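Inspection log for the structure reproduced underneath, given as structure tokens.
Yeah, one chain of the complex is gone here, protein chain that is, but the others are all in their spots.
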Amino acid sequence: MITGTALWYASRATGVVSLVLFSLVAILGIMVNRQGRLPGLPRFAVTGLHRSLSLLTVAFLGIHITTAIADGYVHIPWLSTIAPFTSGYERFWIGLGTVAVDLVGAVIVTSLLRDRLAPAVWRAVHWLSYLSYPVAVVHSLGASKDLRSGWLLALTMGTVFAVFAAIGYRVNGALAAVPRPHRVSRQLVQADKTGSLR
Amino acid sequence: MDERLRVNPILCCGHGLCAELFPEHITLDEWGYPILSDQPVPRGLSKLARRAVTDCPALALALVRDS
Partner (left out) sequence: MTASIRDTATGRATADATRLPRLLPAPGQPMELPAHLKVHGPTPYRGGPRLLIHTIESAGLTGRGGAAFPTHRKLTAVADQKGVPVVVGNGAEGEPASDKDKMLLWSSPHLVLDGLQLAAEAVGARRVHLYVHRHPELLQRLRSALAERATAGLDRIAVGVVTAPHRFLAGEESALSSRVEGGAALPRITPPRIFERGVHGAPTLVQNVETLAHMALISRYGPAWFRAVGTEQEPGTMLTTVRLANGSGGVSETAIGTPIAELLSLAEHPARAVLVGGYHGAWLTPEQAGHLTLSNADLRPFGAAVGAGVLVALPTDRCGIVESARVVRYLALESAGQCGPCLNGLPRIAATFSQLANRQFARSALDDLQRWSTLVERRGACHHPDGTVRFLRSALSVFSDEVELHAAGRCSAGNTAPFLPIPTATPSYEEEWS
């Protein structure tokens, strides 16, 4: 029973860590897309951190899932790792977690193989990460009462807010971008103004 | 069989990681776009070249074999 409780706590704890890491990975991914820099670090560090943290997230997710299943107190079959809505316990909320893992799994696998895939294929799958994040958040809030009160609620709200701020930043950048047909005429107008300076 | 770097100029949007990772063969022009050496990549630097290819956020860089 003590072992069971320890496993259960481990699952809940690694769940929280996974969510926070996921938020960081999402924000870093948006920074890569917007060519953002981390002060004092080279450009490849932003990309490198994004990937390293995503692999760390997978590690924590792995523990989160394994401990939840290994703990025998509630019944979650191994199948639930990949097949959504097959758990006896909290079928819906765990199911959402499975959906998130499936989507993240596709993103991770294609990213590990990215130099062997067509750019368009890799990109299309990577967009699924924008779907998996909210699903993971909803799973976290629904599958256990932990995040619904106290400092854990504050933490969850904080990281979710940060991710949505980053998404807003990305959307704004996309909307503000000069559409391709106008880019060259804009450049010419600016070049005319600045004389023969760069 | 030589290996050479090639960039897809339409996908490339000037992230510039490639020049940081493989300065021996890649420099950036005054607008931030890569200038690739047309020399083949020597065996010893192959790993660096591959890293630059994999890390390009736009997947715009490729290592191609030609004879």
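We just call them A and B in the order they show up, numbering each chain from 1.
Operating definition for what follows: a contact is a pair of C-beta atoms (placed from the backbone, for glycine too) under 8 Å apart; a residue touches a chain by one contact, two chains touch by 3 or more.
These numbers were taken from a predicted model, which means no experiment stands behind them.
Considering the full assembly, B:13 is the residue among B:13, B:48 or B:63 that touches the omitted chain. When the whole complex is considered, the residue among A:40, A:150 or A:181 that touches the unshown chain is A:181. Those residues of chain B that touch the chain absent from the view are 8-10, 12-14, 29-33, 35. Residues touching the missing chain, restricted to chain A, are 180-181, 183-185, 187-188, 190-192, 195-196, 198 (touch as defined at the top).
Just so it is clear, only the chains that are shown with their structure count from here on.
Separating the CA-averaged centres of chain A and chain B is a span of 28 Å. By the touch criterion stated above, chain B contacts chain A in their complex at residues 8, 11, 13-17, 20-21, 30, 50, 53-55, 57-60. For chain A in complex with chain B, the residues that touch the partner chain are 32-33, 35, 42-44, 47-48, 114-115, 119, 122-123, 198.
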